[in-house]
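Removed from the display is one protein chain of the complex; every other protein chain stays in position.
Order of writing sets the chain letters: A, B, C, D and E. Residues in each chain are counted from 1.
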Amino acid sequence: MTQAECVECGADVDLYDDLEVGEIIDCGTCGAELEVIDVSPPVLDRAPELEEDWGE
Amino acid sequence: MTQAECVECGADVDLYDDLEVGEIIDCGTCGAELEVIDVSPPVLDRAPELEEDWGE
Amino acid sequence: MSDDDASSNDATYTAGVIGGTGFAGGELLRLLAGHPEFSVVQATSRSAANKTVGSIHPNLRSLDLRFTEPSDLESVDVLFAATPHGVSMEQIDAYFEAADTVVDLSADFRLPNAELYDEWYEGHDAPEYLERAEYALPELNRENLAGADLIAGGGCNATATILGLKPLVDEGILGPETGEVVVDVKVGSSEGGAGGGAASSHPERSGVVRPYAPISHRHEAEIGAYLGLDVSFTVHAVDMVRGASATCHVFPDGPVSKGDLWGAYRSAYEDEPFMRLVSGGSGVYRYPEPKAVAGTNAGEVGFELDASNKRVVVFSAIDNMMKGSAGQAVHAANIALGLEETAGLEFQGLHPVGSP
Amino acid sequence: MSDDDASSNDATYTAGVIGGTGFAGGELLRLLAGHPEFSVVQATSRSAANKTVGSIHPNLRSLDLRFTEPSDLESVDVLFAATPHGVSMEQIDAYFEAADTVVDLSADFRLPNAELYDEWYEGHDAPEYLERAEYALPELNRENLAGADLIAGGGCNATATILGLKPLVDEGILGPETGEVVVDVKVGSSEGGAGGGAASSHPERSGVVRPYAPISHRHEAEIGAYLGLDVSFTVHAVDMVRGASATCHVFPDGPVSKGDLWGAYRSAYEDEPFMRLVSGGSGVYRYPEPKAVAGTNAGEVGFELDASNKRVVVFSAIDNMMKGSAGQAVHAANIALGLEETAGLEFQGLHPVGSP
Amino acid sequence: MSDDDASSNDATYTAGVIGGTGFAGGELLRLLAGHPEFSVVQATSRSAANKTVGSIHPNLRSLDLRFTEPSDLESVDVLFAATPHGVSMEQIDAYFEAADTVVDLSADFRLPNAELYDEWYEGHDAPEYLERAEYALPELNRENLAGADLIAGGGCNATATILGLKPLVDEGILGPETGEVVVDVKVGSSEGGAGGGAASSHPERSGVVRPYAPISHRHEAEIGAYLGLDVSFTVHAVDMVRGASATCHVFPDGPVSKGDLWGAYRSAYEDEPFMRLVSGGSGVYRYPEPKAVAGTNAGEVGFELDASNKRVVVFSAIDNMMKGSAGQAVHAANIALGLEETAGLEFQGLHPVGSP
Partner (left out) sequence: MSDDDASSNDATYTAGVIGGTGFAGGELLRLLAGHPEFSVVQATSRSAANKTVGSIHPNLRSLDLRFTEPSDLESVDVLFAATPHGVSMEQIDAYFEAADTVVDLSADFRLPNAELYDEWYEGHDAPEYLERAEYALPELNRENLAGADLIAGGGCNATATILGLKPLVDEGILGPETGEVVVDVKVGSSEGGAGGGAASSHPERSGVVRPYAPISHRHEAEIGAYLGLDVSFTVHAVDMVRGASATCHVFPDGPVSKGDLWGAYRSAYEDEPFMRLVSGGSGVYRYPEPKAVAGTNAGEVGFELDASNKRVVVFSAIDNMMKGSAGQAVHAANIALGLEETAGLEFQGLHPVGSP
């Protein structure tokens, strides 16, 4: 298992070995949705926000 | 029916003719509890606050 | 129950409601059907066309009216539109073909110009109507509503905030130059409309104090435009269905007395048919509360002076479905048409009442 | 808000309310103040004498009326009494000295005779009035209400039950000889009145399904007296403020069809101004629900036929503060005085609505 | 918060949860992660694969586990399936390839044979497993659970009913030949699962007493199969999230005393680790209530004797997410594996508590 840094909060995010470019995972610390930009070495970026209406 | 001024908000408070010194009424505008201090002419003052716990 | 006839003969004006299955649309139908001067001739819906109004709004089961498609507008005196943002700006020409007066409840015509609109929303389809439209809140804009033919209902959180702060602005206690204005709003679930998703399901939405718009709520635009204030605005969802409550924390520049405050609020609202001042007093209900106005077009406003840190706290409570949308729209229409302001809006609310 | 004048000049009848700080009393005040034919001249309270009505009932802040002591009754056309059981039977002579017509909401005059009263309560002070009194529920007793001078409001759970079962009794589908009748009732917290104790505090009363009258509820007496049925009656407190919902599980002797049931319910309620049949259909609201009638004088009734075990399930929903008390009282007074039945009772209720 | 390690080393058994984003799945994950003898190695979801468990279940934010696709099952000792009806019967062979013991919470394996299944559902894909499966409710079926490899969790309303009536059946007070058994159930919104539609939205679902299954609820099948009783069953939605409360109105053939009833209930439940008798007593909580057991695996049962009409009223309350699903499943698994019955199920619930 490798790790990458969350671009939102700076925490380490565990990455499973078979993760592929384009997959979305959430940071376990801040919950941000992160897109896998590269795998070796792993790079994460904020996933494009779904214009999700969550309560209004 | 006479009137007196509410010491809290300044609104006129209608006073019934048989009102007596010491009676407590509430101001119809601001709700403040007012004590009748004098009747001719009528004078109102804030009634001593009951240490009323109304929700905590 | 014997049927109410939706169109009563001696009504002066015919009315239509676009978006009749929605929450605001349902309230418009209730108010207009009970209004002495209106007769409802059409309620539109795409999803429930041909169904009775009562199949969606159970309180209106006695109303003898069926939804029809919005593509097929009937000619009316006044057309009320209660659709999501973006629909009315596309349809506005069609609306004016069908009606003399249009009252729109969405944000489409609320802002005074296209620049401000673009700043907070995403491009306007009919910017030429922005100036023509009048903001519906009578306590703010009564003088311009008489005879208006395009009326834009205010946002519910903006309405609560404007009602709370306007007296302070009018008296010069608050202005663009004074310090921070923090507006902390609490709202019920009907604000989200009938179409709610996962976050609005009963198990997830019950019992919450949920920061749903921590920053950057679009109603800031209206508040800025009409009060000239930049406010720090945060909205929380709480466990009620109806109601919006705004707590405004205000820091005037100089010393303010309770007398000053009473003066400002009494002069602003003493003659307003729907406004009540509720500040202190005794008993259970000492400050504005949404449930004290639930179901009504009333607005409650009150305040407290925090001498120690020179803060004024202003409380303001409305029913978002009434003063915050459908009631405000009918109130504005009454003024536009020269009717009795309170016509159709006389319901006094309930006590006791839970979480209406 | 400019004041409503509690006494409007063109009202035909003057009214007084005993127990004006209570929940039923507050609703009476609201209804009578908004009634075109009544003008409220007195509301009594021992605990809040001299205070404004609005200090207790926040929805009535615009009403210009103060509570006075009940010992000092003014002369009125109609006196409404909304005090706990036992008060009216002591005061009834004084009431008739002050008024021509008395409408009592307590159980004091509900039962037809002293024997039955003694069986369920503890001895009557004025048994001579029991026969004179008319049970207020128009759907049951309309023909005797015209001109009545002593009217006894029904119990709220009894009202819900009677409305649900009466059509079956009238059609002979149900009678003293048919099998068990199980009535499982769910009620809101306002049924307990304003004076609640520990069990009514918000932390203890929220979220409950609490069997509060597992057996031997006194409303069985009214149901027995007016429907001729011995029912197995159990009442649960649930988390709402207003509302009573009765589910009646009924086992007719012979086969019954859905057509029979529709026939019975339609012939009973088709012409009733406040009754709605809600049985099946589509959408969210398919059977009677208290929240669909909250704040109104409407009663919803519906049923389902359980072919497999020959059961009929009847659902019935009312607002206990309206059809179950204050609304029923005003409805009966309207009939007694020959007024329009729906006068003052036109409010159609709200949608959406939480737990009103 | 420092992370819990989902898999603790000294745990005896590995576990997987199918349907981990659902309401029952979330509770399984919570219980298993806190269980001294289990370590959770997999939670599946199609819609949230790769996401942390805490992104769906906010109470489990400290759990270091991500959802994976259900198509990719890991080998475990015990596999818990909490999917909608119909999924497990299709996947059951795959489940047994991955696990020695399968605990299914759906209705797929609850009924004893295919005939009964077909009568109430729509055709079974793997009828050969029906006989092999053991009904999970220990109070009914403890002796067959030890060593069972396919366990079928009971329906929540059936569980509440069976717990209430079983002691009467065991003592012969109630049987196929005795009179009507009316079961009037009140349930919370979590019973509908995480996927709710329009009727489950907060504005529509708040404050209801809504007859949602007036007749023909499928849980009647389980009750018939395991108690030998045909019950008249009606389910109401009320305003709570968790909880199922069954009120059973029972009419024994001959006279029954309170002593008989206490005897029946004490001998049935005295030694049961999760059952409590609550019948009368003093204070606020005198009969079973869902909120007294909310969050726990406890079941409360109580009764009252209505001498007048020879009725016994039985009250029964559980948390549908615990005793009614996830808790019952873990309890049964504990027995199947020979663990301490209460392991992982020790939480005692809260007081005060609102509507959990």
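Note that in this section contacts are C-beta pairs under 8 Å (C-beta built on N, C-alpha and C of every residue); 3 or more make two chains touch, one makes a residue touch a chain.
Everything numeric in this text was worked out from a predicted model, so none of it was measured.
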{"item": "Absent-chain contact - pick from D:S88, D:T159, D:S190 or D:T234", "value": "D:S190"}
{"item": "Identified contact with the non-displayed chain, of C:G179, C:G228 or C:G259", "value": "C:G179"}
{"item": "Missing-chain contacts mapped onto subunit C", "value": "179-180, 182, 184, 186, 198-199, 203-204, 206-211, 214-216, 230, 232, 234, 236, 238-240, 243, 245, 247, 249, 251, 284-291, 304-306, 308-309, 311, 313, 315, 317, 352-356"}
{"item": "Positions on subunit D contacted by the hidden chain, ascending", "value": "23, 188-190, 194, 196, 198, 200-203, 205-207, 241, 354-355"}
{"item": "Residues belonging to subunit A that touch the chain removed from view", "value": "8-11, 26-27, 29-33, 52, 54"}
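Here, only the chains that are shown with their structure count from here on.
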{"item": "Chains in simultaneous contact with subunit B and subunit D", "value": "C"}
{"item": "Given subunit C and subunit D, the chains that contact each of them", "value": "B, E"}
{"item": "More contacts between chains, A-E or B-C", "value": "B-C"}
{"item": "Chain whose Cα centroid lies at the greatest distance from that of subunit B", "value": "A"}
{"item": "Intercentroid distance (Cα basis), subunit E paired with subunit A, Å", "value": "37"}
{"item": "Chain centre separation (subunit B, subunit E; CA means) in Å", "value": "60"}
{"item": "Residues within subunit C bordering two or more other chains", "value": "23, 188-190, 194, 198, 200, 205, 241, 278, 281-284, 354-355"}
{"item": "Residues within subunit B bordering two or more other chains", "value": "26, 31"}
